[in-house]
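Encoded as structure tokens, here's the structure I'll be asking about.
A single protein chain has been removed from this complex, and every other one stays in its place.
== subunit A ==
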Amino acid sequence: MFVAGIDLGSATGKVVIMENDRVASTVVIRSTASPEKTAALAIEEAASKIGLKAVSDLEYIVGTGYGRSGVSFITENISEITCHAKGAHWLNPGIRTVIDVGGQDCKVISVNADGKVIEFAMNDKCAAGTGKFFEAMARTLDCSLDEFAALALRSGNPCSITKQCSVFAESEVITLINNGERQEDIAGGLIDSIVRRLLSMIYRVGAVPQVVLTGGCARNMALVKSLEVSLGIPVIRTKEDPQITGALGAALFAQAKALIQNK
């Protein structure tokens, strides 16, 4: 029995197909202008990886993320908070705090021993502290996102960046470039500034170990390391791509729902 979870975020669409409690296929694609189209493309790609003919071969599909409502072939929608908690708990049952930094929003979720959400906090003002911010800053430093993370990791003396609004941070970064600061230290400073912003949200919920970072930005190891230093505790690395955690949670719900349906 194959089931799927789809996480339709602002920047990417993620699909996890599961078979008997095992991850059978995963895919991450850039979001299109239509969530329906993103979902269809992502699921087709994930299904074809394991020889399935897409939707008709999937017993149950759970959707999550910003774009989830209104996708015609999704069986049921579940909140992204619940899905992230479920996915993180399945990856590591010891996890109590999930920090999800996505393309356009970030959230901190406190999870109990059963993987249920106790509490959460979300950013509600702007995209600062999310993937969009990193994209803008990488553009300013004239590098890719991967290069940006690599630069930050090499920083020995991160610059002090005071602005977190991407518009103002950009002008501050340009000033630093013109002042001859090393690119590595500017990138390191940007990472630290975002971690400071995340901390205020993390402390609203509480940083109870074990802590995991999920979402696309979790692939940025400089962010992971800066967070570890600031929190003073290790950030757990997961066996699966941290970007698919929400879709994984959705797939786990799909699996449970399908079992009930087939009883």
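The criterion applied here is as follows: contacts are C-beta pairs under 8 Å (C-beta built on N, C-alpha and C of every residue); 3 or more make two chains touch, one makes a residue touch a chain; residues count from 1.
What we mean here is this: contacts and distances are computed from a predicted model.
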Undepicted complex member, UniProt protein name, chosen from "2-hydroxyacyl-CoA dehydratase", "Acyl-CoA dehydrogenase", "ABC transporter permease" or "DsrE-related protein": "2-hydroxyacyl-CoA dehydratase"
Option touching the unshown chain, where A:82, A:130 or A:155 are the choices: A:82
Which of A:29, A:54, A:117 or A:221 contacts the chain that the document leaves out: A:117
Absent-chain contact - pick from A:37, A:204 or A:237: A:204
For subunit A, residues in touch with the removed chain: 78-82, 117-122, 124-125, 203-206
